[in-house]
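Note that one protein chain of the assembly has been removed; the remaining protein chains are unaltered in position.
By written order: A, B, C, D, E, F, G, H, I, J and K. Residues from 1 in each chain.
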Amino acid sequence: MDRKIIIINGPNLNLTGSREENVYGNKSFGSFYNEELLIFAEKNDLNLEYFQSNHEGDIIDRIHDCIGHKDFIIINPGALTHYSYAIHDALAACRIPAIEVHISNIFSREDWRKLSVISPSVKGIISGFGLKSYKLALQFISES
Amino acid sequence: MDRKIIIINGPNLNLTGSREENVYGNKSFGSFYNEELLIFAEKNDLNLEYFQSNHEGDIIDRIHDCIGHKDFIIINPGALTHYSYAIHDALAACRIPAIEVHISNIFSREDWRKLSVISPSVKGIISGFGLKSYKLALQFISES
Amino acid sequence: MDRKIIIINGPNLNLTGSREENVYGNKSFGSFYNEELLIFAEKNDLNLEYFQSNHEGDIIDRIHDCIGHKDFIIINPGALTHYSYAIHDALAACRIPAIEVHISNIFSREDWRKLSVISPSVKGIISGFGLKSYKLALQFISES
Amino acid sequence: MDRKIIIINGPNLNLTGSREENVYGNKSFGSFYNEELLIFAEKNDLNLEYFQSNHEGDIIDRIHDCIGHKDFIIINPGALTHYSYAIHDALAACRIPAIEVHISNIFSREDWRKLSVISPSVKGIISGFGLKSYKLALQFISES
Amino acid sequence: MDRKIIIINGPNLNLTGSREENVYGNKSFGSFYNEELLIFAEKNDLNLEYFQSNHEGDIIDRIHDCIGHKDFIIINPGALTHYSYAIHDALAACRIPAIEVHISNIFSREDWRKLSVISPSVKGIISGFGLKSYKLALQFISES
Amino acid sequence: MDRKIIIINGPNLNLTGSREENVYGNKSFGSFYNEELLIFAEKNDLNLEYFQSNHEGDIIDRIHDCIGHKDFIIINPGALTHYSYAIHDALAACRIPAIEVHISNIFSREDWRKLSVISPSVKGIISGFGLKSYKLALQFISES
Amino acid sequence: MDRKIIIINGPNLNLTGSREENVYGNKSFGSFYNEELLIFAEKNDLNLEYFQSNHEGDIIDRIHDCIGHKDFIIINPGALTHYSYAIHDALAACRIPAIEVHISNIFSREDWRKLSVISPSVKGIISGFGLKSYKLALQFISES
Amino acid sequence: MDRKIIIINGPNLNLTGSREENVYGNKSFGSFYNEELLIFAEKNDLNLEYFQSNHEGDIIDRIHDCIGHKDFIIINPGALTHYSYAIHDALAACRIPAIEVHISNIFSREDWRKLSVISPSVKGIISGFGLKSYKLALQFISES
Amino acid sequence: MDRKIIIINGPNLNLTGSREENVYGNKSFGSFYNEELLIFAEKNDLNLEYFQSNHEGDIIDRIHDCIGHKDFIIINPGALTHYSYAIHDALAACRIPAIEVHISNIFSREDWRKLSVISPSVKGIISGFGLKSYKLALQFISES
Amino acid sequence: MDRKIIIINGPNLNLTGSREENVYGNKSFGSFYNEELLIFAEKNDLNLEYFQSNHEGDIIDRIHDCIGHKDFIIINPGALTHYSYAIHDALAACRIPAIEVHISNIFSREDWRKLSVISPSVKGIISGFGLKSYKLALQFISES
Amino acid sequence: MDRKIIIINGPNLNLTGSREENVYGNKSFGSFYNEELLIFAEKNDLNLEYFQSNHEGDIIDRIHDCIGHKDFIIINPGALTHYSYAIHDALAACRIPAIEVHISNIFSREDWRKLSVISPSVKGIISGFGLKSYKLALQFISES
Partner (left out) sequence: MDRKIIIINGPNLNLTGSREENVYGNKSFGSFYNEELLIFAEKNDLNLEYFQSNHEGDIIDRIHDCIGHKDFIIINPGALTHYSYAIHDALAACRIPAIEVHISNIFSREDWRKLSVISPSVKGIISGFGLKSYKLALQFISES
C-alpha cells in the first residue's frame, strides 16, 4: 500500500516565486509541486497531499487530522519556525515522523532566523536547497 | 444567582489523554469535564462552559465575548503560554478575574516552558496537578 | 487617481476606548475613524479602508490581498508587534510601503513592549500620540 | 488511616497579616490556619501540622524529619524560593510529594520573584490565591 | 496666543543633506526648515525656533532654558539617543511635552540603534519619514 | 526621648580586624564600637545596640524583633548582601527605616559584589569608608 | 592649614528642588549649600567650593584643575554616573580621594540607575539620604 | 564529464557504528560508503572521494586542495561544527558549493550542539537522517 | 605533631546513602567515615574530625572556630556551593587551606550545579569520585 | 602637495605622562609630539596638526571642520571610545580615512575597555605600542 | 593483570616548570612523572603511559587508540578544556572512564577558564593541587 504524505506550508509560502526572489527563487511552489513533486511521488508510490495556511491554528488542526491518516509530515513552518511552540507541541503530540524543510539557508540570514523552536520535535531538517529541499525530503521517505 | 465561568483550553489540549501520557496522563479532558467538573459545578451553583481552540485568534475573540457575560475565566493556554502577549493583553483588557492552569508542572520541564507571558495578567496560577488543576480552580471560585 | 490605503489593526484593538483607559484613552477607534480619519481622507483624496482582527493569520491574508490593490498599509499589530515574525515577513514580501503605529508610547512600558519584530520591514514608526498616531500616518501619506 | 500533612512556611511568613497588606492581605496566617485549614483537615480526615521558621537550616531539618512520618508537604518557602537550592535538594531527597504555594502571584511582581529554584522538585505549584492557596493544596490532597 | 515650540537637533545633524545620503536623504535640514517647517508653523500659529549642537551639555542647557518659555520640544538627539541618560533626565525634569523624531527608521539599522534611552521620557516617537518626521511632529502639535 | 537604633552585622563581620586587612582594615569592630560609636551615640542621645550573627535566620528574627522597639536599623549584611532576598523582605516588612553600610567599596571589587539585593528596601547606602561607614550612618540619624 | 574640598555636581542637578520633588525633595541645592554645607565647613576648617555643569567635558576639565589644589572631591555625576567612563578615568588619573554621592537611593530605581561606572575610581559611595548625602561626605572628610 | 565530489568527515566520525549507537546508529560509515554512496555515485556519473580526519588543520588543508579540483564539498565537521571558525573561513575562501550534513538531529540535543558556526558559509544543511543524510546531499548534487 | 583536619559537610549530606542513590551511591557517609577515612587518618598521623549541618550559619561558625585549631578544611558545601558567598568569605577570611569535594560530578548535571561560588577561595576541587572524593583529599594532605 | 593630517586626542589624554604611568608611560604627549611626530612629519612631507579636548562636542565639531581640509584623521578617543556613538557617526559622516590609536593594549584591561564603538567607522586600529602607536599611524599614512 | 592507564596532556603542558611558575610551579612534568608517578604506578601494579601534544587532532587520535587497550584515561586538556567539544565527543565515544585534572585551580582564574566543555564526559575532576593532581587521579584508580 502507498505511504501517505502531507506537505504543510506555513505563512507567506503561498507567495513563493513572487516574493524576495533573490532569497526564495522565482519559481512558484505550485508549479514545482505539480512538475516535480507529484511526478516523483507517483513514480515512487507515495500518496502526496499539499496544504498551506497563514494561520497557525489551521496548521495545528491539520497536523491533528493527520493522526491515523498520514505516514509522514513534511513541514515548512515559515516564520512560525521561530516562535510557534504550539506547532512544536502538535508535532510531538501526533507522533508522526516529521521533516522540517526550508527553501533558504536559514542559518546564514538574520540572527532570529537561526533558531527553530520546531526542530526538537522533528526527525530531520533540510534547509537551503531552494524548492529542491522538499524533493530531498520525499527522496528520504521513498527510501525509508 | 449562579456565577458564570468559562474554561478556555489552548492548542493541543484537545488531544489530552492520547498525547504524551507520561506527561499529561491518559484521561481525556472531555471525560474529566463531564465526570468531575460539571458535577462539581452543579453542586456548587456554578454555571460552567467549555471552549477549546488551536487558534490564538479564536481564544482572544472568546475572551472578548466574556465581557459582561462571565464572572471568571479558567485558562490553560497550552504552548501559547510562552509567547502569546496578545492573550495576555486580552485578559488584561477584559478585566474578568482569570486563573491560569497547567496539567503538568511546567517549571520542571524544558527551559522555555518555565516562562509564562500570560501570568502577569491573571489572579493566580495552578500548575502540576494533572486534570485536577482545573478542579482546584473551580474550588477556589466556589469559595470566593 | 486616489491613492488606496488600508488601516490594519491587530488583537484587542477592537476594545480601544473601553480598555485600560489610562493607557489607551477612552475614545473608541470606531468613532475616531468616522469622525477624524475618514473626513481627513476624503479631503485629501485618499481612499481609506479599515480592517481589524484578533487572528494573526487573517492579518497576513489581508496583507497578501493588498498586493496590487493598495498603495499604503498603516498597521498597528497590537501585541503581535512583539513576536509575529510572520507579519514581518508578510509586509516584506508584499512590497507595499507600510507605517507601523502605536497608540501608546510602547518604549516607556514593560520591557517586552520595547522590541518590535515588525519594525525592520516598515518605512516608519509613529508611537505614543493616542489615536492621533493614525492621523499622522495619513498626513504623511497625503503629502508623499 | 488519616494522611499526615505538614505545612512549612519560610522567612517572614510569620508576619502575614501585618506586612504589606496590599500584597499579602490583612488576615494573619494563624487565624486562617485555625479557622479554615484545621477545620477542613478535620472534616477530611487529614492530620495537619504547621511549622514556620526564618532559618533555611531549620526548614531543611524539618523536611528531613518528615521522612517516614508525613505523606505530603505543603511548602511556602518565602523569599528562599528564589535561591535556596538546598531546600530544592532536601525536597528531592526526601521523596515525599510536595506542593509549593505562594500567597501572592509571584509571576506578576519583581523579576527576581518570577524564578523558583524549588519548583523542579515539587509536584505542583499554586500561586496567587491569597491564604486560600494553602486550602487549595489541602483540597488537592484530600481528593488524591 | 501662539504656542512656542523648539526643535533641538543633536550631534551630526548639521550635516544632513551631505552625509550618508542613502540613509538621510540629500536635502539639508536648513532648507527643509525654511521651506517647509517655518511656513507650516506660520500658517498654524506656531512660534518655531531651531537649535542644533554637537554638545550634550549644550542640549541639556537648552532644554533647561525651555522651562517656562516653550510649550513643546521636538528633539532628534542623533547618536546621543543611544546613551545620553542625562538628556533623558533633562526632559523628565523640565516637564514639557517632548516628541522624539528620527530621520531614518532606527529600528531597521544596526542593533545599537534600536535602543533609545530617551524614549521613556517623551510623549511619542516618530521615526523613519525622512525630514518629514519633523513636520509630522508639528502637525501633531498644531492639532493638539 | 532617645531614639533607639540597632546595628546588625552579618556573616564574617565578627572577624573584622583580623581578616583580609588590606580590604577591611586592622581595627576590630568591637574596639571601634566601644571607642567611637557608643560615645557618639551617648553624646547625641541615641540608644545604640549591637548584634552580629553568621546566621541569615537569626538576622531575620532580630529584624522582626525590632518592630515597635527600634527607630532605625543600620545593617551590614556581609556576603548575604548579594543573595538574601529573605533579608530584603524582612526589612521591607518591618517598615523601620534602614541604612545599608559596607566597610569596603563593594563597587570596586569582584563583579558579584556589585549587586546588592538588599538595597531596594533600604533608605540609603554608605559604602567604602572603613568602619567610619557606621559612624556616618549614626550621624545621619542624629540629624534626622 | 584648612583642607580644600570641591563639590562637583553633574547634569540636571541645578534643577534640584524644582524637579521631580517626590524623588529629589523640594529644597534647592543652593539653599542647602548656603544654609548647611558652608556653615558646617566653616566650623570644621574646611575650605569648600561648589561647581555644577551639564557638560561632561567641563566636569573633566574641573577635575583636572583640582590636581595640586584640592584635597578631596565630592562628586554627584547625575545621569553621567551610568555611562561616563571619561569621568571615571579623570578621577583615577587625578589621584585625589573622591566621594560619590547621590540624593536618591539609585539602587531602588530603574535598572539602568543601579550601575555606576564611576564607582571603581572613588573611595566611597553615599546614596539615598537626600541633600544630607553631601553633608555626610563632609563629615567623613572632617574626621579623616 | 563527471562532476567531482568529496565527502569530508571531521573528528570522531571514524567511530560511527561503534559509538553511542542510540544517537548515531550501528552501521559504520565505511560500509555505508561502499554499499550505498559509491554505487549511487557511479550510477549518476559522480566522481566521489572520501576523507576523514580528527585534525582541524588537515580538514582545512584538504578544503584548500579542492580548489580547482572539486565541484562540490559534502562536509560533516563533527564537533568542530560548533567552534571552528577556521573551517568556516576555509569554505568561504574556496568558493566551492558545500553541503553541511549531520547524522543526528543536532537541534534536538544539548544546547551547544544547536549552533553551527559553519552554516553561514554553506549552501544548505541536512541534519537528522542518519547516514542517509549523506545520500540526500548526493541526490541534490546529482539533480543540480 | 599530627596535623588537624576537619571535614565539613553541608545541607542534605546527612542523607547520603539513602538519597538519590543513582547519583550519590548507597553507602552512608557515616559508614564510609568510620571504615575508610578514620582508618586512613590514623595510619597517616592525621587528626580527623567530622561536622555536618544543614545550617549555613553553623558552617560559618565552625569555619571560624577552626582558626588556630585546624591545619586543613575539607568541605562539601552541598547545594550551598551554588549561592553561599558567605561561606566563600568565611574560607577566605580564615586563611586555612581548604579543599572542596563533591560526591557526584557536578559539572555533568543541571546547569546551576556547574557554578561553584566557593571555588575561588579554596586550594583545589575534587568532584565526581563518590565518597572516595573525601579520601583523595586526605591523601593529598597526608603527602603535603 | 603635502598631505594634511590631524591628531585628535580625547578626554584625559592631556595628562599622559603624569597619569597612571604603569599603564600610559611617563613621557608627556607634548614632548613626544614635538620630538618625534613633528620631525617625522616634516621629513615625510606631512602637514601635521594636533588637537585635544575633554569635550565630546568639541571633538565632533573638530571632525566636521576637517571636511575638505584634512586627508587623514588619527584619533585616540580616550574613554569616549567605549560609548560615544556620536563620534562614530561624525567619523562616518565626514568620509575622511581615520585611524584609531590607543597607547595601552585596551584588549588586556577591564572588560568595558575591550569594546570600541568607534571601530566600525575607521580604516584601522593600532593599540598597545605606547606613544609609538601614533607614529605607526603616521608611518602608514606616509607610505599610502 | 595490571590495569593500563594513559596520561594525556594537552597544549603547552610540555612547558610546565618553565612557564608562569607562580601558577604552575617550577617542577617540570617530566621530572614529576619519573620521580613520583612511575614509582607509584609500579608499586600499585598500574601500567602507566604518558602522551603530550599541542595538537587537538593528535589527542583525539590517541583517545581512539585507547579503545580496547587502556582501562583509564587521565587527561589534562590544557586550554583545549575550554572549547574542544571534539575531545568531549572523543571521550564520550571511547567509553573508557576518564579523569580530568588541572594543575592550577581553574575556578579561581579568568572567567573563561571556569568553564570546561570536557567535564560532562568524564567521571571526575581534580583541579588545583599542582602536579599532585595527577597523583590523586592515580590513587583513585589504584583503589578502584
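Everything that follows uses one rule, which is that a contact is a pair of C-beta atoms (placed from the backbone, for glycine too) under 8 Å apart; a residue touches a chain by one contact, two chains touch by 3 or more.
On a predicted model such as this, the values are computed, not experimentally measured, just so you know.
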Sole contact to the chain not displayed, among H:Asp2, H:Asp89, H:Glu110 or H:Glu143: H:Asp89
Residue in contact with the excluded chain [from J:Lys27, J:His64 or J:Lys132]: J:Lys132
Interface residues of subunit K (partner: the chain not displayed): 10-12, 14-15, 19-20, 53-58, 78-80, 82-83, 112
Residues from subunit J at the interface with the omitted partner, ascending: 105, 107-108, 114-116, 119-129, 132-133, 135-136, 139-140, 143-144
On subunit H, residues whose C-beta touches the chain left out of the figure: 55-58, 60-61, 64, 83-86, 88-90, 92-94, 117
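Convention: only the chains that are shown with their structure count from here on.
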Given subunit B and subunit E, the chains that contact each of them: C
Repeat of interface F-I, chosen from A-H, D-I or F-G - more than half of residue-number contact pairs shared: D-I
Superposition of subunit F upon subunit I: rotation angle, C-alpha, nearest 5 degrees: 120
Subunit A and subunit I: spacing of chain centres that average the CA atoms, whole Å: 55
Inter-centroid spacing, subunit J versus subunit H (mean Cα positions, whole Å): 47
Residues of subunit E whose C-beta touches two or more other chains: 55-58, 83
